[in-house]
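After the structure tokens below, expect a handful of questions from me.
Missing here is one protein chain; the remaining ones are kept as they sit in the complex.
Now for chain A:
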Amino acid sequence: MSGTWMTTRAWLLMTPLLAVMIAVIGWPLVHTVGLSFTDAKLVGTAGTFVGIDNYVRMLSSANFQRTLVTTAWFAIVSVAAEMVLGVLAALLLNQQFRGRTALRALMILPWALPTVVNATLWRLIYNPEYGALNAALTQIGLIDGYRSWLGEPGSALTALIVADCWKNFPLVALIALAALQAVPRDITAASLVDGAGPLNRFRFVILPYLAGPLMVALVLRTIEAFKVFDIIWVMTRGGPANSTRTLSILVYQEAFSFQRAGSGASLALIVTLLVTLLALAYAALVRKTAGRTA
């Protein structure tokens, strides 16, 4: 069969997918770009062309800058904690002990729990009047009185990060565990014979096997953490006093609560650009890591 016919046939077979993708992703994205240069409202007026006004206004607003810091903090702290806890859990699960298979199976549970159910569960745990966290800490004697964990700007973001970590570190653990099991036995044995201590063994023998899969997990988790919406909407809606408002929540408020489709669109594209830059930076890093360990 000729190469041209093969290629034509391939494109024909891909047409349904590409047509749907253009309809539900391509066209909306182009439309968002168009909207971002207008002062359009969500319903009614189509809006008039205002140039880059929306972008200038959004980028220079204190709201945006504060939200960017909140989002970056949420993403950095939660992803870093998930990576560390995930690797530690994987190292543990790679040891021999009774009940190891059962514990490994349990790690699926937080991953499978729907995000909204997870958020609701932790909202109940943090409840200021009847929550389990308040009850447990008071009964142990760690705090004197019940606190409003999600109601105080000082603790709300941390409480959210804990809830997010609990759901996501088991996934990192499963990825890291699969990578650990690919480390050949004789290499670890040889390093023992050579007298390598536990830290050196982790750094020079085990880490090279973990680096690739962990980088992928890091990229995916960071992109998701930057786009975070569900868990925050259900637990705090961005409050109290906007202390947990992330970029996606801000776009939602601008475009849907205040119905300012134009400036909401410009804000959404700024977020998209940030996530893309982040992904590109990571991709460069992945290539470097791969080059070093190969």
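One rule holds in what follows: contacts are C-beta pairs under 8 Å (C-beta built on N, C-alpha and C of every residue); 3 or more make two chains touch, one makes a residue touch a chain; residues count from 1.
Here is the rule we use: contacts and distances are computed from a predicted model.
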Q. UniProt names the one chain left off this complex as which of "Carbohydrate ABC transporter permease", "Extracellular solute-binding protein", "Nitric oxide reductase subunit B" or "Sodium:proton antiporter"?
A. "Carbohydrate ABC transporter permease"
Q: Just name the one of A:127, A:168 or A:244 that touches the chain not displayed here.
A: A:127
Q) Thinking of the whole complex, not just what is shown, which of A:55, A:73, A:111 or A:202 touches the missing chain? A) A:111
Q: For the chain that's not shown, point to the residue among A:84, A:216 or A:241 touching it.
A: A:216
Q) For chain A, which residues lie in contact with the unshown chain of the complex? A) 6-7, 9-11, 13-14, 16-18, 20-21, 24-25, 27-29, 31-32, 35, 42, 89, 92, 95, 97-100, 103, 105-117, 119-125, 127, 129-130, 132, 135, 138-139, 166, 170-171, 174-175, 178-179, 182, 192, 212-213, 215-217, 223, 226-227, 229-230, 233-234, 237, 247-248, 251-252, 255-256, 261, 264-265, 268-269, 271-272, 275-276, 279, 286, 290
